[in-house]
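Heads up, the thing below is written out as structure tokens.
Shown here: the complex without one of its protein chains, the others still in place.
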Amino acid sequence: MATAKPGTGDQGLWPKIKWPLAALALVLLFNGLFTAGFFQVEIKDGRLYGSLIDVLNRAAPVMLLSLGMTLVIATGGVDLSVGAVMAIAGAIAALAIKSGQPLMVVLALSLGSAVLAGAWNGLLVCVLEVQPIVATLILMVSGRGIAQLLTQGQIITFSNRSFEFIGRGTFLELPFTITLVAGVLASLAWLTRKTALGLFIEASGNNETAARYSGVHTRLIKLLVYAVSGFCAGLSGLIVAGDIKAADSNNAGLWLELDAILAVVVGGSSLAGGRCYLLSSVAGAILIQTVTTTILRRGAAVEFTLVIKALVIVVVCLLQSEAFRNKVFPARRKEAT
Amino acid sequence: MKLRIADKHIPIAATCAVCLVLYGVASVIYRGFFSANVLVNFLTDNSFLGITAIGMTFVILSGGIDLSVGAVVGFSSILIATLVQKAHLHPAVAITIALALGTLLGLGMGALIRFYSMPPFLVTLAGMFLARGMGFVVGLESIPIDHSFYKALTQVRLPLGPAVDLPATALIFLAVFGIAVFVAHCTRFGRNVYALGGNEQSAVLMGLPVGGTKLRVYALSGFCSALAGVVYTLYTFSGNPIAGTGLELDAIAAVVIGGTLLSGGIGYVAGTLAGVLIFGIIQTWITFEGTLSSWWTKIAIGALLLFFILLQKLVQGKRPG
Partner (left out) sequence: MNGRQLDLDQLLQVRGLSKSFPGVRALSSVDLTVRRGEIHALMGENGAGKSTLIKVLTGVYSRDEGEVTLDGRAIDARSPLEAQSLGISTVYQEVNLIPHLSLAENICLGRQPVRWGAIDWGLIRKRAATALARLDLSLDVNRPLSSFSIAIQQMAAIARALDISAKLLILDEPTSSLDSKEVAQLFAVMRKLKSEGMGILFVTHFLDQVYQISERITVLRNGQLVGEYESSQLPRLQLIARMMGKQVEELDAIGHNAATRAPVAPKAAFIQTRGLNRRGGVEKLDLEVRAGEVVGLAGLLGSGRTETARLLFGVDRADGGEVRCEGKLVSLRTPRQAIGHRFGFCAEDRKNEGIIPDLSVRENIVLALQASKGWLRGLSRTKQDELANHYIKALNIATSDAEKSIKFLSGGNQQKAILARWLASQPRFLILDEPTRGIDVGAKFEIEKLMASLASQGMAILFISSELEEVVRASHRVVVLRDRAKVGEMAGSGISEAAIMRTIAGTEPKQNAPAAPGL
């Protein structure tokens, strides 16, 4: 797994994360200079408030999605269904709460379904060998329909303090959502760095044939990452539901999969698969949210977010494109293998 | 007698079968389903989906994908509305500008894909964000169109029977369909698209103009999306920046259900028409049913997608490796 070791040039987290961090620094600087009170933080009722906290809180769902998405992309795939899975998880949670289930059961049912949805995607990709875009597209389309079916198109509101804690609670003076993200990030980082999973995932994505010949169970690995992506989507859906105290199947997670993919790409993981950078994807998600918040705070229209996102994608992809790099920076040539 | 169907025809044969079966069952269950009016409505209500899907068919046949189509529909519609209502340009001029811009965007995306080998998924995703954003820049809300030219266009109808006629939107759809079938089967460009999607490496070695074909295919898709935006304005007499949201997914679904392989090289434009009709049938069925709600469309489309993709896999598996 990518480790930050000084003096090793091409390896490590820093070469990748420095870009989103630099962009983030620029945006923060802009805000510091031009937006009054952006960095102001105050404590009320044992909880921190301020634009910075706000950004992190709002970014939490996409941060979670991007964690699962990073692993999926590392195997050379993509998961378009995460938004729909968010909606499904929220719907199931709402229904379970309304029927009086205890918290543990609510969590088990909703997160369990999300993992199953992910495993379904994994099955299509690994066993039936359907292209990832196509396989997850199916769930993206029908999943939202299923979520809407579950809630009968209504927004189901509920009241359950312990559940709402997920989306609105405070832990150590920070929103609980941040704790959740940190927790998932830490777990996945441990799984990928302290066990061999990270190595297997990256090998499977970078050269599946060579990995397979080396004895890596590439199929199982791929199935696993889709299940993890499903879990992240489920948890993300619970945050959203807990936050608004309702399950809104029409809007929960709408288009968030694209933001998640964008965060991963900005974070430096290649869409083709291979090396992946969990922390960098999170930085990318924070960057996207900060840009959105900045634009809104400035009173400018929402549409600029979209145009900027478009520009970011193009620039990042151009930089990743070898053909482009060779034209613009012709001096650098790798030696032939 | 055993009916021999070539492997590659199985998907589209299945599509047509599903289409007929669905229609047949619906006609039996609901009185009034089997009527000329309903059939005409299939075409009219889905004309902009259909035109978009036809452009998408060419892109997918070539082995690519275009996620920007829905956004271009929205952008074109609000652009036309704004130009006509605010800048007081004649609709014909506004339409021409919209078509030109849509084609230009497509060409731009095609250039990035062709010259820098950037992945179509990401490039057209950027195109989608750009077009949607530009749509909001032009206008934030829906603008109704009130112009004599438009009123005149609604008078353009093809009478089919005593109480039935095809309105302009359906006519445009059918015209585009007819031209597309011709292009796909009777022009070198169309055959090059099939070759490119069938095996890009072979196409290069056979001396085919692969790069030029890629550029043209995305320009074509951009044009079709813009045209779909024009048809949208005709259909709703307004322009709306959020029009077409999610349309790209419906278009892809229609194309896949219509028997075109997402990997490229196999498929028919006629199949896409069948796919769009299936969309129409399902939506009308749900309306007729009354008790069923719109999300069943999504679930049904998802299930159909799954079925057809599995079918495609099955057919592909039979061919010698």
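Just a few scattered comments:
By written order: A and B. Residues from 1 in each chain.
Rule of thumb we're sticking to: a residue touches a chain if its C-beta (ideal position, glycine included) is under 8 Å from a C-beta of that chain, and two chains touch if they have at least 3 such contacts.
Remember, it's a predicted structure, so these values are computed and weren't measured experimentally.
Touching the chain that is not shown, out of B:His90, B:Lys151 or B:Arg188: B:Arg188 (per the contact rule at the top). The chain omitted from view is touched by exactly one of A:Leu199, A:Leu254 or A:Leu318, namely A:Leu199. Per the touch definition above, the residue from A:Gln40, A:Gln152, A:Ser187 or A:Ser214 contacting the chain not shown is A:Ser214.
Contact residues of chain A toward the unshown chain are 5, 7-11, 194-197, 199-200, 202-203, 206-207, 209-217, 274-275, 333-337. Touch with the hidden chain on the side of chain B covers residues 6-8, 182, 185-188, 191-192, 194-195, 198-199, 201-209, 265-266, 319-320.
One rule holds for everything that comes next: only the chains that are shown with their structure count from here on.
Each chain gets a centre from the mean of its Cα atoms; for chain A and chain B, those two points are 31 Å apart.
Of all residues in chain B, only 65, 112, 115-119, 121-123, 125-130, 132-137, 140, 249, 252-253, 256, 262-263, 293-303, 305-306, 309-310, 313 touch chain A in the complex they form. Remark: chain A residues 78, 128-131, 133-135, 137-146, 148-149, 152-153, 249, 258, 261, 265, 271, 301-307, 309-311, 313-314, 317-318, 321-324 touch chain B in the complex.
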